[in-house]
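Pasting a structure below so you can have a look.
Excluded from the complex is one protein chain; the other protein chains are retained at their positions.
Letters are used for the chains, namely A and B, taken in the order the chains are written, and counting of residues starts over at 1 for each.
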Amino acid sequence: MRSFRGRGSAVSTIIAITTDFGTRDGYVGAMKGRILSICNDVVLVDLSHEIAAQDISGAAWCIARAAPNFPRGTIHLVVVDPEVGSGRRGIVFRAGGQIFVGPDNGVFDRLLDRYQPEDVRAIRSTTPWWSTHSTFDGLALFAPVAAHLARGLAPSKIGTRTTIEPRLTQIPALRERDRIVGRIEIFDRFGNGITTIPSALIDPEMVARCRGACFPIADHYAAVEEGEPLALIDSDDRLELAVRNGSARAAFGLERGDEVDVEPADR
Amino acid sequence: MRSFRGRGSAVSTIIAITTDFGTRDGYVGAMKGRILSICNDVVLVDLSHEIAAQDISGAAWCIARAAPNFPRGTIHLVVVDPEVGSGRRGIVFRAGGQIFVGPDNGVFDRLLDRYQPEDVRAIRSTTPWWSTHSTFDGLALFAPVAAHLARGLAPSKIGTRTTIEPRLTQIPALRERDRIVGRIEIFDRFGNGITTIPSALIDPEMVARCRGACFPIADHYAAVEEGEPLALIDSDDRLELAVRNGSARAAFGLERGDEVDVEPADR
Partner (left out) sequence: MRSFRGRGSAVSTIIAITTDFGTRDGYVGAMKGRILSICNDVVLVDLSHEIAAQDISGAAWCIARAAPNFPRGTIHLVVVDPEVGSGRRGIVFRAGGQIFVGPDNGVFDRLLDRYQPEDVRAIRSTTPWWSTHSTFDGLALFAPVAAHLARGLAPSKIGTRTTIEPRLTQIPALRERDRIVGRIEIFDRFGNGITTIPSALIDPEMVARCRGACFPIADHYAAVEEGEPLALIDSDDRLELAVRNGSARAAFGLERGDEVDVEPADR
């Protein structure tokens, strides 16, 4: 039996938690309490509890942005789980030296664009340590799984080996000669529209168009005047539609899935 | 003099914090700083700072859901305190092996449905360690009380023994032959309406009605189609009115206090 994490380390294991529960109802508090009751020397880190309700795609982005920065051995507990109580599986896997626990519903899709999953396990529904619950597997199943992993529980005790497949459809951006066509995939808090267009396709002399508005490509937000639109390569290496000190989403009524066209600026 | 917590433990004391302050104004940050200045080896856990402003009932639910999952010796600091500066008392008590600190205004009512309070103390308004403040007892009084408890301050130094009584009125659900009448007590973030009707009164062959809408009883959210209403037994062992991947509150204009009728499904 091999453990997921090294033993004998003096440093506490990190459990980073991501949910769509908000905090006010106490559901997240309950999960934290249960983890600390099982394993009292973990370090709990809140990634986010403000994922929009049932927004699997939003959770997938949050995890993909944050997780790669964490140290090896970190356990990521992700509970955005609209199908709780149905037949959807709970899974545990390793990727990039870290461990991921959550429902097999697409919340890990964006992460798995970048990392190959290893040692994927379908979580046994009932063990001495946890069980499934019809409405709240975050508390009954996933939190105890994460806590027992932090205590060094062997993967073979978690469940049988399996594989995971992407769940969320993603339409890649297309390049047709000097024109690129993509879509708005998601918005961040500032109302910036993150597109499906990777930085590798973009030249600085281009301009992006969406819903009739024109977003000249710039280096940074302050390169244009207050309230003016721009497009830039963001920290995800994607083309992003923005408005300086404003919200591109609100200013132009942008929506997820909107088509974005990028062309040479002189057209 | 007996201490509230055992001594000699190598594990840091947990202080779990619940407020209605939000975080943006820095009030919660101030409390955290003061605690860490008094006792630098506590583990701070955010339960919630998103309790709706002055929503004592919401805080009572948050604490009751979360606290029972925490390990023995945890200190719960609760500051939802609209009557700060008036004559309302600050209290400290033990329940279920944990310690609770906050205003005596009903924030602990739902917890005390389940636990018998022990060693209840009315907090002295002024000591060398803390004092009352007309607008912000969270910082001046309750945070230092929690921190000094974590350092092992004796209960006799906190204040005189007293008792606590429930502050929030709660109308129990009624069963009349095969019909049950209750009310919506609170909503969670997803717009699910938590009713006053306990699971023990419910048969699977029943249907719930509220504001003219019909909520068939089901096992889990995904048992009905997207956008359809259902009622289920939730993790609080209460009947809950829900809409799959939606908000029952928004879909049917439900409000706190609405009457909920549960009857055999074949009527």
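Throughout what follows, contacts are C-beta pairs under 8 Å (C-beta built on N, C-alpha and C of every residue); 3 or more make two chains touch, one makes a residue touch a chain.
Fair warning: this is a prediction, and the values are worked out from it, not measured in the lab.
Residue B:34 is the one among B:34, B:76, B:220 or B:249 that touches the chain missing from this view. When you scan B:44, B:207, B:223 or B:251 for touch with the missing chain, the hit is B:44.
Here the missing chain is touched by one residue of A:63, A:140 or A:180, and it is A:63. Interface residues of subunit B with the unshown chain, by the touch rule above, are 21-34, 36-37, 40-41, 44, 46, 53-54, 82-86, 88, 133-136, 139-140. Residues of subunit A in contact with the chain left out of this view: 11, 14, 16, 18, 45-52, 58, 61-71, 74, 188-190, 219-223, 232-235, 240, 244-245, 247.
In this text, only the chains that are shown with their structure count from here on.
Put simply, the C-alpha centre of subunit A and that of subunit B have 30 angstrom between them.
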